[in-house]
Each structure stands twice: as structure tokens, then as C-alpha cells.
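With one protein chain removed, the remaining protein chains of the complex are shown where they sit.
Let's turn to subunit A:
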Amino acid sequence: MQANEAAAAVPIQEVRAHRDARDDRLFGWLLKGCALLVLASLLGAAGATLWGGRDAFMHFGFGFLTSSEWNPSDDVYGALVPVFGTLITSFIALFIAVPVSFGIALYLSEVAPPWLRTPVSSAIELLAGIPSIIYGMWGLFVFAPFFADHVKPWLTSYLGNQPDDGKVSWVAEHIPFIGRMFGNDNPFGGSVLTAGIVLAIMIIPFISSVMREVFQTVPTRLKESAYALGSSTWEVVWDIVLPYTRSAVIGGIFLGLGRALGETMAVTFIIGNKMKLSPSLLDPGASIASTIANQFGEAAGLQKSALMALAFLLFVVTFIVLMIARLMLRRLAHKEGR
């Protein structure tokens, strides 16, 4: 009897082990499938926009990138104006956001009294939580009029070549390009420059939180050695902390750039949406994302394809920028041995 039971028990255990192994395999596949969806959605987004934009790419060839004409009535489309607008607004955003973010990170890691650090850093991070449509509304109704009333007159009369009072400023006369960058006859606040400023506010929390985080990874003994040699706080930050964290700081900046390039709603409200190339930062322009948001709904045929082609360009550029960002950020993590 006992021998029989033992003989029967072995197969049951085997069956069970067998079933568990099969279930584990199936479960593993299910999980892997879900993870591959992440890969699939990135490839799909690139593929779908490339496929959608094939007509425009074939029709205009390389000229699509170099032509500044965007004319739905003649069915002629060139990407130069939105590409230029995207790059210039993002560049303005970085130009403002990088020093401000560095200042905030420096303040939060070295200057502020400890009890103030958490509330201030949470407040700055709140900026990242505000939806971009709110930035757009605020930019359109509040910031652009404020800018047109209080900042723009100052810029045009001190830096521009077409001031209201007719006197060309010293700067415009003596430094090339500056005059044209700030000369304009656009009475509204919405412009490439205001769009860049609003973008800057939007990416400050991202850059500053990365900077602050990596500043904290600097070994204390390095900083204390420098202090012991008589360095000032600024010298420790500039000569010790910054070189140590350089790659991650650059990574953080690229992360912000990636955000700025793809930002849609805020820019759409403020940039003015004019498909015309202008050297002046105070003139309205267009970015890739704003052009898509404005025109895709009513577009058909070649125009739709051109917009898809724009989306493909945007996706590829942001992908590369974000890739650089993550690789740079990873480098510091490796140094730490994580």
C-alpha cells in the first residue's frame, strides 16, 4: 500500500513541477511582451510619422529641409521656418534656463539654510507639475501683454534698429546682428522671444532638479579638502563640484532641451504662428509642434503629409537629444558604482 502511494505521489509532483515550469514560461513571455511594447511604441511613432510623411519627403526631397516657403494655397511646403523656430525658441530657453537653474541648484545645495531647502525645492518642482496649457494661457493673457508693455519698448530702444523714437541705439550701430535681432514692427507681445522665455520657465525645474541631485553626489571629503585649503564656497562649487559632475550637468541640460523642443501647447499660444522667416526675435514665428497643432486638423493631402514629415523630424531630433542626455546622466551613475 505504502509503496503504491509513494509511486503515485511522484508523478503528481512531477506534473506539478511541469505545470509550474510551463506557467512560469508563459508568464515570462507575457511580461516580456509588455516590456517590448515600450520599444514598439517608440519605433511605431517614428515609423508612423515617416510613413505619413513619405509623400512630402518624396515630393520635395532634400529641399523640404531648406525651403522656407509654406504655402497651402499653392501646395508648396518647406520645413525651414518651423525647424528654425523650434531651434531658436529652445536655444533662448536654454540660454535663460541654464544659468537660472544652476543658481537654484547652487542656492539649494550650498547657500540656503537647511530648514528652507525642502520647501523651496518642492516649490520649484511644482513648476514642473503645472500643465503646459496653463503656461500657454498665462503666456497669452498675462505675460505677452506685460512683455509688450514693459520689456519690449526697452529692448527695441536700447538694442534694436527700429526704435519707436527713430534714434538707432548705440548697440545696434556698433555690434552686428544685435540690432536686427531686436528690431521689429510687431505690436503684439507674442513672439519667438516670449515663447522662448515661457519655455525657459517650463524647463527650469527639470534642469535644476537634476543639477541639485548630482551636486549632492559629490563626495564630502573632496569638498572639505578644498574648504580646508581655504577655498570659498563659490570656488568649491566652480572648481570641485562642477568638474566632478560635468557629464551629468550636461545630461540635465540636454534633458531640458529635449523637453523644450517638443513642447506644444505653451508655444502654440505665444509664438504667433506666422510662417515667415525673420531675423528679429521680437517677430512672430512658428515651431514644428505649433504648426502641427494649428494645421493638422484642417490639413489634407500633401499638407497633411508635410506635417507628418515635420513630426518625424521633431521625433528624430528629440530622440537624439534625449539619448545624449540619458547617456551623460548614466556616466555619473557608473562612476558612483550604481
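Details
The rule we apply is simple: a residue touches a chain if its C-beta (ideal position, glycine included) is under 8 Å from a C-beta of that chain, and two chains touch if they have at least 3 such contacts; residues count from 1.
Rule of thumb we're sticking to: contacts and distances are computed from a predicted model.
Considering only "YciI family protein", "Phosphate transport system permease protein PstA", "Potassium-transporting ATPase KdpC subunit" or "Thioredoxin domain-containing protein", the record for the omitted chain gives "Phosphate transport system permease protein PstA", by its UniProt protein name. Here one chain is not drawn; of A:123, A:175 or A:222, the residue touching it is A:123. The residue from A:210, A:226, A:281 or A:306 that touches the chain not shown here is A:210.
Taking the complete complex into account, residues 20-21, 23-24, 26-28, 30-32, 34-39, 41-42, 44-45, 48-49, 51-52, 99-104, 106-108, 110-112, 120, 122-127, 129-138, 140-142, 201, 204-206, 208-210, 213, 232-235, 237-238, 255, 258-259, 261-265, 269, 289, 292-293, 296-297, 308, 311, 314-315, 318-319, 322-323, 326 of subunit A touch the chain not shown.
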